[in-house]
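Here's a structure for you.
A single protein chain has been omitted; all remaining protein chains appear in their positions.
Chain lettering (A and B) follows the sequence in which the chains are written, and residue indices restart at 1 in each chain.
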Amino acid sequence: MADLITLTIDGRKLKVPAGTLVIEAAKQAGIEIPAFCYYEGFSLQAACRMCLVEVEKMPKLQPSCTLPAADGMVVHTESPKVADARKGMLEFLLTNHPLDCPVCDKGGECELQDMVFRYGAGESRFTEIKYHQDEKQWSPLVYYDPARCILCYRCVRVCDEGLGVGALGLTYRGVAAEITPSHGDHLECDECGWCIDVCPVGALTSGTYRYQSRPWEMNHTGTICTHCADGCKTTLSVRNGAIIRANNRDRSGYNGEFLCVKGRFGYDFVHSGERLQSPMIRKNGKLEPVSWSEALAAVATKFSEIKARGGKFGVIGSTRTTNEENYYLQKFARQGLGTASVDHHRTGDVPALIDALSGKTDALAAMADLYQAKAALVIGADLAQQHPLIAYQLRANYRHHKMAAYLVNPGASREEQYAKKSVHAPPGKEMEAVASLAGELKGHEDLVVIFGASLRGEGVRQLVSFGDTLGIPVKYVCLVDYSNSRGAMDMGLVPELLPGYRSVREAGMEPGLALDEMLAAKDLDALWAVGANPLESAELASSAAFVVVQDLFLTETARRAEVVLPAQSAYEKNGTVTSVTGEVQKLKAGAKVMGTKADLEIMGLIAKEMGLNLGIWSPDKVFEEIRRTVRGYNIPLPVVATGGAAQTTPVNGRVPAMPRPEHIRPSGDTLFTSGTLGRYSKRLSSVMEAPGELFKG
Amino acid sequence: MLYNEPSPHETRILTRRLVYPQAEPIGYEQYAAQQGYEALRKALAMTPDAIIDEVKKSSLRGRGGAGFPAGMKWSFVDRKSPKPKYIVVNADEGEPGTCKDRIILENEPHRLIEGCVIAARAIGAERGWIYIRGEYRRMIETMDRAIAEAYQQGILGANVLGSGTRFDLYTHTGAGSYECGEESALLESLEGKRGNPRLKPPFPATSGAFQCPTIVNNVETFSAVPDIIMNGGDWYAALGAPRNGGTRLFCLSGHVNKPGVYELPMGYNLLRMINDVGGGIRGGKKLKAVVPGGSSCPILKAEECDIAMDFDTLAKAGSMLGSGGVIILDETTDMVKFLYRTMKFYAHESCGWCIPCREGTAWLKKILERLDAGVGVSKDLDMVDQLAQSMFGRTFCALGDAAAMPAMSIIRKFRAEFEERIRSAQVFIPAPETRPLVVL
Partner (left out) sequence: MTFSPQLEAKFADLITHYPEGRQKGALIPMLLYAQDEVGAVTPEVIAEVASRLNVKPVEVEEVIGYYTMLWRHKRGKHHIQVCTNLSCMLAGGEELYAQVSKKLGIGHRETTPDGQFSLEETECLGACSWAPAVLVNYDFHMKMTPEKLDRLIESLGSKQ
């Protein structure tokens, strides 16, 4: 702890660490000093001059956002001189500002409006002609209206400092000064839209949300993004059942305000015209809409019949459905159908890591660790493209704490901008490169290792052994690709493992078929795909198989199905998901799409039709069962219930049966693709950067 | 090239080698033949502290405008810092009324080089840049030729006059921006960025060019150094006024008979400057006012002009010595138009970084444009004063103050003239179409 100094703000004596900015010291005392350009966590500008305060023995008013508190300093934040300066700044700001608040997209959540309401003058003395420049469209997602811009440079800083993109700058000068996009008239960037969120006024507006609604006409639901595995909280703003905006301005999740293009704009698949809204049954070779009762009965009858004759089932779960659904599905398959052929699309070797860490405690990194670690080693991952939040966390760690980053990648990645060392090594050669860094890594207080799917099985064990030789605390993140990839593994959606990394043999079963083996089995009688599209890039060998698909869209697999059941997306249902760092967070239903049902309900209804007793199929009840029975998931309920993230503590011991690493298939998704789901987001494909490229730099 | 004849009233120290009309710049041979680079040789035999002491003794104050004591500035550089140290010459001469640095750049480039090398010796600098405004391309060329000569003579380069230390010096062109005359904005520009000023502290002595310890001084400041080293700080100090050592170049412009750049001792009386050196007011008219040190300085009315031209005396009189640009206005001068043109300049040059300067200068310009066009109303006058006060002391850098000070002083001292303009407007004339400040 740094030395404490004493200063007085508005007559209150405060003790703060030396060097604390006066604006922050005041905040600690509950005194709010207004500011536009000051933005916690980003570089200081002192440009808006709203935070000027009077400091005794200093002749001029001082910007409190850049003024370090000093011992004995006496600060006044509400003196007549300060009030006059604030009023003056606001009057200046409004001179060329359009003042057409009734038709401004920001109305109701505009900081300028709020500030004038609180500190401004009741009337303006400005009677001249306003300087005006017309609005511009920079990309399908970003619009800029220079007339409204107050030049606080928040957008410039989040883009450059926050993301390392640096697509925004300042051009022209004087009253004509305005923000410029990277390519003069258009933007080429990550299209994350953070610039829009941080804009205090209506200068940057979203191509998808603008003029759709007033902020108070929407309901806001905080849930977890359904795209990659980073588990960002995204707050859906919903009107009449439709999502019209997503952001995380309340900083409720561990991602703070950060979201990538998928989290902020990629929700549009929910309301795609291609959504399935009625169950379908194949009749005379064609899928025909039918009622739910007819479809459920058809599935139950066929499943019971196949089960009765000892037929061969294949059950494929999803990487995007909830933990409750995944748990219920494997229970359904193993207990209800009597099959051990359960799998999902695996994208990383989590079991190998858990096994290799046997005997160690506190060796799995949480998202917050990535911001605190003194050093990071990234192996085989283009983080900015594939794990935007992890990339953001590491960059923030570097900016704020000078974290040392080491990269071992097959090609260039954005992290090279600040990495201490970057070694290019092709897949299979990573460990040699990693070994060469041992000397430097040892020199740090602690380390977090983040590795992709090119390290699996023996490779993961070698990595952990290497970590052990460093003699410093090391934590690991095994990267997986989809929003609940980690949860699918934890819930035992693999042939070898029950939930909680227990062997299926404990349930008196031998491991069944893996996903690829199901598709290749000529004698498969039934294939049940819940939120999975295995036939996207493969054929089903068994032509006679009865295929049941629960999905949002008529995917390749659904087209082959006998029965298609319209499911709900993560944004329409409740439940929990587990992020890449093993942190459990709660999904909350925001949107509504007519005719669909949550997968859990669909499965429950099928079980009921089949006369199976698999327990109550409400998310809360199933989660309770998970907490009770799945090792590692006995997490504190209040944390999850209040929207927090609780890290699971998986078994500390050997994993008794190892899912075969050869069945791991990384998604290869970029910032602008998202598996099958991404195909139904017009927004993701509308930007010129799509589909993106890995290891391009 | 010299564009005006010298005056017999001058004290020619800085300009002593120049002979009107000085058709060609003084080359190395000629410079060396007239004791050129002898000061450098002397300095190389001195310790850095001794050089700085001599400059401190000379009470040489920055000739760019702020008048900060040069020796003190140099002493702030942490010579033990492991970072390289740099010298930056501010030759972005742009303060309206000022045209003095070009006398040295155009005619005696080696004097500036010599001053730079001595300064480099004093702070242990290994590199220097002369930041010259883009419009002065011909002077950049002159400096480049002189620098090449200096390299040939071993004055610049790996082994400065056999001293074993390295010093490289380059010119760097600006590209049209008044704000780049502000030292931190100049450093930004040198680094290839917009000329937005930097947050201070840190000051350049700690973190200047390329984030290394740097001294930034005006052309004239560096150019005064060789004579100080040759003849001693005390000698130089004695030439001027207390705490205002030496001579400086005053640029007389406006309504005088003999406008021109003249070298006069610090503390020279302004009335004598106008009448003796400048040959009096043109056409026998009466003096109305003087802007004593470039457009940023508060104006002096005729009756305030019996004053010693040094930093302290002018500050006491509520104005500034500034950059030496003395603009002399006769009784016919239209003060409304004069202030409008002043504000048009600041609105054009505001970098746009902070709110009060960006919006304040533009607003003031619009009001003054109206007043000048005869469509003002009486409350405009108080408003100009109030808006200027809203800017003064509250902007990010000094440009806001530089715009506010002439506005406040002119509107206060010549208020009657503004009121008369409002009264005399017989008909309502719509304000002329405003030309965009920046044409895209």
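FYI, a contact is a pair of C-beta atoms (placed from the backbone, for glycine too) under 8 Å apart; a residue touches a chain by one contact, two chains touch by 3 or more.
Being a predicted model, the structure only gives us computed values, none of them experimental.
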- Query: Which of B:Gly36, B:Gly65 or B:Gly97 touches the chain that is not shown?
  - Reply: B:Gly97
- Query: Among A:Val142, A:Leu170, A:Leu296 or A:Leu493, which one is in touch with the chain left out?
  - Reply: A:Leu170
- Item | Which residue of B:Pro259, B:Gly293, B:Gly360 or B:Gly376 touches the chain not shown here | B:Pro259
- Query: If the hidden chain were put back, which of B:Arg17, B:Arg127 or B:Arg198 would touch it?
  - Reply: B:Arg127
- Message: Looking at the full complex, which residue from B:Val89, B:Ala122, B:Leu287 or B:Leu329 touches the chain that isn't shown here?
- Response: B:Leu329
- Task: Using the touch rule from the top, list residues of chain A that touch the missing partner.
- Result: 166-173, 180-184
- For chain B, residues in touch with the removed chain: 3-4, 84, 93-99, 101-102, 127, 129, 133-138, 170, 172-178, 189-195, 210, 212, 251-255, 259-261, 291, 295, 325, 327, 329, 333, 337-338, 341-342, 345, 348-349, 351, 435, 438-440
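Criterion: only the chains that are shown with their structure count from here on.
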- Could you grab the centroid distance between chain A and chain B? Build each centroid from C-alpha atoms only and quote it in angstrom. 55
- Note on the structure: chain B contacts chain A in the complex at 177, 179, 194, 196, 199, 347-356, 358-363, 366-367, 370, 383, 390, 393-396, 431, 434, 436-438, 440
- The residues of chain A that touch chain B in their complex are 44, 46-50, 52, 59-61, 66, 84-85, 88-89, 91-93, 95-96, 125-126, 128-129, 131, 150-151, 170, 172-177
